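Yeah, one chain of the complex is gone here, protein chain that is, but the others are all in their spots.
Coming up: chain A.
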Amino acid sequence: MSFSIKENKTILFALAFIIIVGFWQPNVLMDGIQRGSMYAVIALPLALVLGILGVLNLAHGEFLTVGLYISYMFYNRFNLDPLLSIIPVSIILLVFGGLIYLLTVKRVIKEGHLNQLLLTFGISMILLEGVKMIWTTRPRNVFTDYAYASASIGEFSFGTYGLIYLLIAVLVLVFLQLFLKKTRLGQATFAVGQNPKGARIVGINVNLVYLFVFSISIAILGIVGGAMLPRTAIFPAVGSPYSLKSFALAAMAGLGNLNGILFAGIILGIGEAIINAIPGYSGWADLVFFGVLIIVILTRAFREAR
């Protein structure tokens, strides 16, 4: 993989930033990495759908909410551990995502952004309100002892559970890379992402690829849902902010740059963790992603204008 000099510079700056934060406040760095890899693993499927289908899925966060609630249902009804529920939840979401694709998204894939955005916005509202109808707005919690485990290096002790997101993010990334490079369906997916018309001409079943990519992306949210449940109080709007945060990461990393998303996620996570650590200003941490988004948009506009 080759990086241009400019990208190298950005990465060096970012690494320097991470190291400085690490020496200054190790807790903040650890919190940022855990938070950031969670953002990254949520953003990966959004970026995948955006890259291959060209559709920005505004219902992304709500699919995550659905995953969290189904995982909660397994815990509540069958006393299934949230981490074990990852398997059934991701299978359910795989089917659910596929159905939603076939019923709705498939029909607007050749239309303009306007219809796609409106449609996925409508879907996000249906999912959000549907969750409210089924489970009401009462917040729910799950208790597991491992969620509060901690470890220490010398004087510095930290919660270890959040590292599971880093693990999942790396696993998902490795799996996606291997899949895109080594398997036939993966190569077809890659080809469709590059040039859908050309892919169709050489005999690739583009519709099947779209269906597959959309379902897989929703299934990944099922994995995240199961992993998030032990540390997250869930309510109907719990997933909603992640659509925007995911888009901010995808835009920051650039289209098609899946590895960059993990990196961008960790930078965003550390940024939020820094604001969170300043006493009295923790409420402002939610705005970091918006700052990132505006900076990305301005640099794009500036580059296009030249």
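Following the convention adopted for this analysis, contacts are C-beta pairs under 8 Å (C-beta built on N, C-alpha and C of every residue); 3 or more make two chains touch, one makes a residue touch a chain; residues count from 1.
Just so we're on the same page, contacts and distances are computed from a predicted model.
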Hidden chain of the complex, named as in its UniProt record, picked from "Hydrogenase maturation factor HypB", "Autoinducer 2 import system permease protein LsrC", "ATP synthase F1 subcomplex epsilon subunit" or "Amino acid/amide ABC transporter membrane protein 2, HAAT family": "Amino acid/amide ABC transporter membrane protein 2, HAAT family"
From A:Lys9, A:Lys110, A:Lys132 or A:Lys181, residue that would touch the chain that is not displayed: A:Lys132
Full-complex contact with the absent chain, from A:Leu102, A:Leu185, A:Leu244 or A:Ala277: A:Leu244
Of A:Phe17, A:Phe121 or A:Phe158, the one touching the omitted chain in the full complex: A:Phe121
Where the unshown chain meets chain A, residue by residue: 56, 58, 104, 107-108, 113-115, 117-119, 121-126, 128-133, 136-137, 241, 244, 247, 251, 283-284, 286-287, 289-290, 293-294, 297-298, 300-301, 304-305
